[in-house]
Structures are given as C-alpha cells and as structure tokens.
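Below is the structure I would like to discuss, written out as structure tokens.
Only one protein chain is missing; all other protein chains are in place.
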Amino acid sequence: MIYRETGQFKSSYASDQAIFPIVQDRVLVLLGIAAAFVVPPLVANEYWLQAVLIPLLIYALAAIGLNLLTGYAGQVSLGTGGFMAVGAYSAFKFATSFPWLNIIVVFLLSGLIAAAVGLVFGVPSLRIKGFYLAVATLAAQFFLVWLFNKVPWFVNYASSGTITAPTRTLLGVMVTGPQASAEARYLVALGLVAVFALVAKNLVRGRVGRSWMAIRDRDIAAEIIGVRPMRTKLLAFGISSFYCGVAGAEFVFLYLGSAETLAFDINLSFLVLFMVIIGGLGSVLGSFLGAGFIVLVPIFLTNAPHLIGLPLPVALQKQIELMVFGALIIFFLIVEPNGLARLWQIAKEKLRLWPFPH
Amino acid sequence: MPGAVAEEIAAPGTMTGARPEPLLRVEGISVHFGAVQALSDVSLDIQRGEVVAIIGPNGAGKTTLLNVISGFYHPQRGRIIFDGEDRTDLKPFEVAELGIARTFQNVALFKGMTVLDNIMTGRLLKMRGHFLLDAIYWGPARRQELAHRAAVERVIDFLEIQAIRKTPAGRLPYGLQKRVELARALAAEPQLLLLDEPMAGMNVEEKEDMCRFVLDVHDEFGTTIALIEHDMSVVMDISDRVVVLDYGRKIAEGVPDAVRADPAVIDAYLGVAHD
Partner (left out) sequence: MIELLRSVLVAPFADMAGNLTFLTEVLFGGVAAGLMYSLVALGFVLIFKASGVFNFAQGVMVLFSALTLVGLMEKGVPVPIALALTLLAMVALAFVIERVVLRPLVNQEPIILFMATIGLNFFLEGFGEMAWGANVKKLDVGIPDTSFIVHGVQVNRLELTAALTAAVLVGILAVFFQRTKIGRALRAVADDHEAALSIGIPLKTIWVVVWSVAGLVALVAGIMWGAKSGVQFSLSLIALKSLPVLILGGFTSVPGAIAGGLIIGVGEKLGEVYWGPLVGGAIENWFAYVLALAFLLLRPQGLFGERIIERV
C-alpha cells in the first residue's frame, strides 16, 4: 500500500527517463545515501568500518567497472585484478613522485592510466569474442602482475617489494596512511563510489549504455543498424578499466595500507567476477549487492560458528568459503541468472501489489 | 554497356528521355562461400520511392543479397552503388549511416532491453555526442536524449505499439517482435528500407496489419522499400516491381502480374530440373 505508483503520472519524457521514476524510490535512495554518509561514522565501530564497509565500497566500485564491461557490453574479462594493480601502482608512483598532488587527483590520474592500459588490452576484443576473449584477458592479468613484480621502479626500489600508501590529507583531515582514521577513509570511499555510481547510471541509461547492450545482445545486427563496434567496445574497456584502476588505488590507499602484487592476482579477478554474477550482470545496484554479499560471507563464516559454539579452524573456514562461493555461483546461474538485483526487483514488484497477491 | 544506354533512351514518360538515377544499383554481384555459390552475377536497380519485392525459392540467395547491400558480406565481384556512389566496400555501420535500414529474417531484437530502448537503438547512428557529456547527463546529453525520445515516440504512435513500450523485447509474441523490429528500422529515418520476410510466421490478421504499416511507411515518408517475401498475395498487393532469384541468379524481373505468369518463375517454384 505504501509502494503504490497510482497518481504518479509522468507528463514528460524527462521524468520517464529519470533514474528513479517512482517517487518512493527516489526518496528512499536519497535518504539511504544521506544515512550512509552520516550513520556509520557515528555509530559503527572500527571493525565494521575496516573489515566490512570500506572493502564493500571499494569492491563495489571495481564490480561496477567489471559490470559495465561484462554485464552491459558483454565482453568477458578475467583481467580485473591486473587493471586494479595498474591503478594501485600508478597511484603509488604519482603520490610518491608528486607529494603535493591532491589525493583525489592521484586517484583519478591512476584511473586514467588504467584506462589507457585497458584500451590496449581491449583491442583484441575487436576480433575475438566470448571465451577466447576471456583467455586473452588472462594475458593482461598475468603480464601486468609480472610486470609490477619484476620492475623495481614501480615499488620505488623497495627491497620488500611492497607499496605503502603515504599519508595524505583532504580538507585538513588525514585520509591515507597509517594514521588516517577509518571514518575518514570510509567517507572518501563512499564519496567516490557514489559519484562514480551516478556516472555509471548516466552512461547506461543513455546512448552509451544502449550501444553496449546492443553489442552484447546481437553484435552483428547492432553493427548493421549503425552501432560502431570498435568505438563501443573500446569505450567499454576504457571506462571499465578506469573504474577498476581507481578501485585498485583505493584498495591500497584506503583499505590495505600496503600491498604486494599477490593482492592483485587472478583470485581477485575471480572474486570481482563473482560479485558481478551474484549481484546481477547488467545492474549497477547489483554490483553493490554482489560486493556486499562477497564481503559478508567470510565474516559470517568467521562469526557464525562461534555463535553456535562450533569454532572452525582458519584453513577449514577458507575451504568452506571457496565451496560456498562456488556453489552459490552455480546456484545463482541456475535459479536467477540476473542475480540479487533481479531478486530485489521481484521483491519490489511484490511490494507494489502488497497486500494483494497479484 | 550498350544495352543499358538503349534502355535509358527508350524509357517512356520521363522528361528528358533518360531515367533518373536509381537510388540503389546492384551491379553484377557474385558471392561465394567456399564451394557454395550464393549469388551469381545479380543486377538490379531500385528507383526512389519504389516498393520492390524480391522473391524466390528457399536458398535462392535473397537474404545474402540483402546482406551484401548492408555491407555485411563483401562480394567477390560486382558493385553496390547507392545514391550515385560506389558503396561496395563499406562496413555495415557506414552503410547504415548512409540511410539504409533493415529488418532480419530471424528477428534480431536486443532481448535484454525494453521495446523503447530497442527502438532507441535505431536512433544511435544519429546520436552524436561525447561520453563525458553522457556521463554528466544533465545538459547537452539530456537534451539530445529527449529529442530522440520524441522522434521514437512518433514511430511508436505510427506503429501502434504504445502499450508495450516498457516490455522486455524477449517477452513479446512473435508478431509484435516483428513490428518492433520495423519500428527500430524506421527510427533511423532511412532512405532505403530492407525488409527480410517481415510477415513470416504471422497469421492473416497480423499480415494485414503489417501490410498496412508497410504501405503507410511508403505513402507517408516516401521511403524506398525492398522486401523479401514468400506470400504471393502480399507481393501482388504492395509491390511496384518484383525481382525473382533462383539458385543465386536473377531469373525474372518486372511488374507483379508479368512475373507471376512468367514460365521460368513457375518452373523455379515447382522445382523443374535445371540444366
């Protein structure tokens, strides 16, 4: 009854094209975003911010990036980890070489570098499709990780081979580095992902999104009706890699603090792909849901057995995690290939009709 | 070629005695895939404002011909001349940008999008812009989006599909899918419309509706239309001229009544053995 659309007529195309055409949705989302900025810094403890919320936001950004490429444009990519690595190492180089640069600018520049790399590795997509493309993106993944391992310039010749985020401030508050508070880091991550999620939404509801989806659904027919395949695919790779690059930079600067190339190996690519599949291919909301899901499962597995008095050894927990992820992937692909986002949509539809059954 | 010149001079009812330049000229097109000769030396002209039907038994090469015109296949021999210029080697999206729109034999709608979005894809070749402006949305991108939406709504009204605007294309019944495909082609405001079996699989009512729409398109927008069709009554009703293909060759051409009575055409359909 509360979720009715009656009385909400759209009198212009503009209102029909809005991201949230239904007023209740719009209000809810705006309230939600406001709450996200205000509530956790006040209420959540260090653990929740550091272990759940911050990685969730960063993974969500990477998941949006991958979703744009794979979910919307239909180009399968297993190179996400590699592109995130490009962002992370670029950010490190920029931040250490130009200490006066604003940290947000550093992130954006790293994104651009990642985008350029993404364009290069996206060129094969003009000739290759489907699984072949997935394997080709593996070349990107393995090569990039090797590159950052082998060339000491990227780690500023540190013998440990790790990169560490230097302390940087924003508006006078420390946001990166060992003394930056979890609240500050959380707010930066939230701000960035909110802006980029909006940008993604804008892209997918317009010209760009449609050309991507056309290529995804029927690439030959798309070209025949006038979609330019090269431009469309390269744009997808570029923008997606930009997102993954920024996420990679945030990964080190706002979450881990320091990292080695191991953090960006193929398992990261799979992890982000899982977020996209479980959350919903072709859905920005799905990217958030999937990221949340993947972040929460290990937390659940760590804590739940304790609650029922059955503590699990760490190794076993990792193994169960793998099994759960794998099983859930299969489950979602069978039951709801459109992921959590679709389940959410179905829930909303039911809510619209409530309390009537149909 | 002397024959062509003689034809031009002899054409009646034109002011200077020479025929106006055809919108589309297919000249000696031959296409083969490995050992299979799909088209052999096919030539035909389509004048502006005409409705030409391309008929022939299954496997005659009709869709292949459309694919060549669309730029999807490139012929081993021959040329495609559109609006006076050689367009044979253009890529498909370049051909689309010239003003040739198309529907497909196996409905090629984008199943993951709504009807409205599908038709909007037809406008993509007209949408200029920069992705950065799209990323911001408010401003030039939004204005363009709304302008194109208005154009698409006109097509939706024209084809009477308002009720299914927001339905995902994959969920539509076959007849409506075909209509949406036509809408997508029309959204591009083409000069030449290529229809590949637009009435296939439809019942009588749906066929009548589709015929009406095709004729309306022709009457209201003056679009030149080339359609592949199997249903003879449809062909008789709506086409100005008919071209007949069989085994990749053109075997007859002319007004519908003449072609219907042509013995070579009858043979082709009845399956008389060829030499």
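Letters are used for the chains, namely A and B, taken in the order the chains are written, and counting of residues starts over at 1 for each.
The working rule: a residue touches a chain if its C-beta (ideal position, glycine included) is under 8 Å from a C-beta of that chain, and two chains touch if they have at least 3 such contacts.
Because the structure is predicted, anything quoted here is derived from the model rather than measured.
The omitted chain makes contact with just one of the residues A:Phe142, A:Phe300 or A:Trp344: A:Phe142. Only one residue from A:Ala18, A:Ala44, A:Val297 or A:Ile320 touches the chain missing from this view: A:Ile320. From the options A:Leu112, A:Ala134 or A:Val297, the residue with contact to the unseen chain in the full assembly is A:Ala134.
From the set A:Ile104, A:Met174, A:Leu198 or A:Ile220, the residue in touch with the chain omitted from the display is A:Ile220, counting the whole complex.
Panel shows subunit A; residues 76, 124, 127-128, 130-132, 134-136, 138-139, 142-143, 145-146, 149-150, 220-221, 224, 266, 270, 273-274, 277, 315-316, 318-330, 333-334, 337 of it touch the chain omitted from the view.
We adopt the following convention: only the chains that are shown with their structure count from here on.
Computed centre separation for the pair subunit A/subunit B is 42 angstrom, with centres defined by C-alpha atoms. On the side of subunit A, the complex with subunit B involves touching residues 13-14, 17, 199, 202-203, 205-208, 210-211, 213-214, 216-218, 220-229, 235, 239, 282.
The part of subunit B that touches subunit A in the complex is made up of residues 70-72, 91-93, 95-97, 101-102, 104, 108-113, 117, 120-122, 124-125, 127, 129, 131, 134-137, 141-142, 144-146, 149-150, 153, 184-185, 188.
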